[in-house]
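Here the complex is missing a single protein chain, while all its other protein chains stay put.
Naming follows writing order (A and B), and every chain is counted from residue 1.
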Amino acid sequence: MAEIHLANVGHSYEKKPASLDDYAVRPMEMVWEDGGAYALLGPSGCGKTTLLNIISGLLTPTQGRVLFDGQDVTHLPPEKRNIAQVFQFPVLYDTMTVFDNLAFPLRNRGVDESQVRRRVHEIAELLDLTRDLKRRASGLSADAKQKISLGRGLVRSDVAAILFDEPLTVIDPHMKWLLRSKLKEIHQQFKLTLIYVTHDQTEALTFADQVVVMHEGAVVQIGTPQELFEKPRHTFVGYFIGSPGMNLIPVRLEGDALVTDSTPIPVDPAAIQRLSGREKLTVGIRPEFLGYSPAPQPNGVPARIQRVENLGTFKIAVAQVGEQTVKAKIPEKQPISPGDGWLIFPPEQTLLYQNDEMV
Amino acid sequence: MEKTKNNRAWFLVLPVVISVSFSAIIPLMTVVNYSVQDIFGPGQRVWVGKEWYVDAVRDADLHAALLRNLLFSFEALLIEIPLGVFLALRMPAKGKWASLALVLIALPLLIPWNVVGTIWQIFGRADIGLGGYFLNSTLGIPYNYTLNARDAWYTILVMDIWHWTPLVALLAYAGLRAIPDAYYWAARIDAASNWAIFRFIQLPKLRGVLLIAVLLRFMDSFMIYTEPFVVTGGGPGNATTFLSIFLSKLAVGQFDLGPAAAFSLIYFLLIQVFSYIFFTTIRNIGRGDTA
Partner (left out) sequence: MELQLESIRKVVGGQVYLYEMSLALKPGLNVLLGPTTAGKTTLMRLMAGLEQPTSGRILLDGQDVTRLPVKKRNVAFVYQQFINYPNLTVFENIASPLRIRGGLSKTALRERVEATARMMRIHDLLDRLPAALSGGQQQRTAIARALVKETGLLLMDEPLVNLDYKLREELRIEMQNIFDSRDAIVVYSTTEPVEALMLGGTVFVLDQGRLLQSGPVLEVYHHPDTQRVGEIFSDPPMNLLDARLEEGQLRLADGQRFPATSHMAGLLPGAYRIGVRPNHVTTAPTGPSSVAVPGVVELAEISGSETFLHTATAPGPDGSPGKLVAQLEGVHRFELGQPTTLYMDPDQLYLFDMEGKLAAAPERIWEEAV
């Protein structure tokens, strides 16, 4: 177990990075606490896998240092770092049995055979693989194979962290939640440091205590799932997390009020006070927090309801506010129909962004 | 997965059926025809039934050629397959050196068979050949492939290895490149030694291409003709008279068309049988693998 510290770590695939744009991972300072369950979330190409490979040692960063419990491991190869990694596609030694697959990392490190047998049986029990121990690994289903890959990481008692690179990609949808709960259970039981890379919000938010959201090579927010949902610190987080994502309405400052196409949007005056400039202002509100009323209300904004999608469990109202399209999630029992109405912006959940950063 | 019943599908394979019958079946039937007759000249022939077959099966020279050929194929495979895999493992995976290595290694494959024979014929000569001269004069090893049966044998073997190991290497190289990086990463994280990586990742993943390599090399070496014909002409004595050389002596040299035809068919069957055995054995090694 270890705390992992990335000190000013950055990586570029270019030989001579000229600007920050050439970095796949922009220089960053970051600490992964011992025993934390982290998810590294972002769209493809945001640098998350690069960052993961820097931690595991498959990649040496262009700059900065990687510290495990204060010890510099930047130039140590993966086998010397006590790291386990589970890849997108199950990696198995096809010709070996499940038992030998699980025993492999221990035998390579010269652990004595009775110890190996004990550990393998423990881990197999944990992952429900005991019945398959004598079978050949290659004949198993995708989820069993991925469990073996995971087991090869868990079998070592000395791992500093287990890294996951989109490990559920090839798993059947109805098997996914079982593996997710298995991972959670393992984390709770062993308090291992786990870092889980994914582009899927459900996977990240379900798995992690702390979610690290990456966008264009930079970390834009680190927070609990709740924080990311309720208080996204960056417009990208608001957009990327949630289905549908946060409504982002470009606004201008006119006097003390924020307006979009001459329609004023109610925002906490204290937030407006804190503004340091007037450029690139955005109001963000999640569809879940918007209310609807057919008549004027405090914090209401006149809107034209264009379409209502009834999704059975709730409705999505697509509305026009000024020139902007805004979505509101309406409970299934509340009547709503196309036409003129009012959208209610509750002040606590209406957030203001300046240059994409929350004010 | 799903098939539509449609009789017109037959028309689509008809061209193949026709071309195969012209290119393979009809010539083969001519051979079958010859193998059951004794031919004295145009229009003069006598039906002999299975006599040529019985003769061929009992022919001591043929037995010797068959054993010689089997031994040769065995030795060639034993050296070429591991050597080819070894070379493939040593070749650079990417970058400009990779393409250079590929071109260099493929070079022997681009040379026509008879030219290969001629090169080695000259190369091995003690008077003007670099190799022969080096062995005799520099190392002091008496070497003469035209007189010494053992020398002739090794000359042909080394030549075959030089000529065909590159093919094995190229196949193995392609197979190695198809292994996803994640396997190597996982192995590094599992602290696997290089030998373990070879034994548990590379070799299992190469099984498919090695099967093809073994088959190709076996069939080719079992049918070897041009190179020994150019270098030694089957000699000294019968030391390098392989089956195909034996056959051509029979058919062209002595013009014994009947026995030659019977023998051709036996030869053909032999290759089929051996290939089948190889194929099923290798496929059954580690059955159930997805590689």
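Please note the rule applied: a contact is a pair of C-beta atoms (placed from the backbone, for glycine too) under 8 Å apart; a residue touches a chain by one contact, two chains touch by 3 or more.
Everything numeric in this text was worked out from a predicted model, so none of it was measured.
Undergrad: Which of A:65, A:107 or A:180 sits in contact with the chain that's absent?
TA: A:180
Undergrad: Using the definition of touch stated at the top, determine which of A:230, A:268 or A:356 touches the missing chain.
TA: With A:230, A:268 or A:356 as choices, the missing chain is touched by A:230.
Undergrad: Please identify which residue in A:19, A:114, A:273 or A:337 touches the non-displayed chain.
TA: The missing chain is touched by A:337.
Undergrad: With the missing chain put back, one of A:12, A:50, A:193 or A:206 would touch it. Which one?
TA: A:206
Undergrad: Suppose we count only contacts with the excluded chain; which residues of chain A make the list?
TA: On the side of chain A, residues 43-44, 173, 177, 180-181, 184-185, 188, 199-202, 205-206, 224-226, 228-230, 239-245, 286-288, 309-314, 316, 329, 333, 335, 337 touch the unshown chain.
The rule is short, and it goes like this: only the chains that are shown with their structure count from here on.
Undergrad: Any idea how many Å lie between the Cα centroids of chain A and chain B?
TA: A distance of 56 Å separates the two centres.
Undergrad: Where on chain B does chain A make contact in their complex?
TA: These residues of chain B touch chain A: 180, 182-183, 185-186, 188-193, 196, 200-201, 204-205, 286, 288-291.
Undergrad: Provide the residue numbers of chain A that touch chain B in the complex, in ascending order.
TA: 56, 58, 77-79, 83-85, 87-89, 91, 93-96, 104-105, 108-109, 136, 138-139, 149, 152-153
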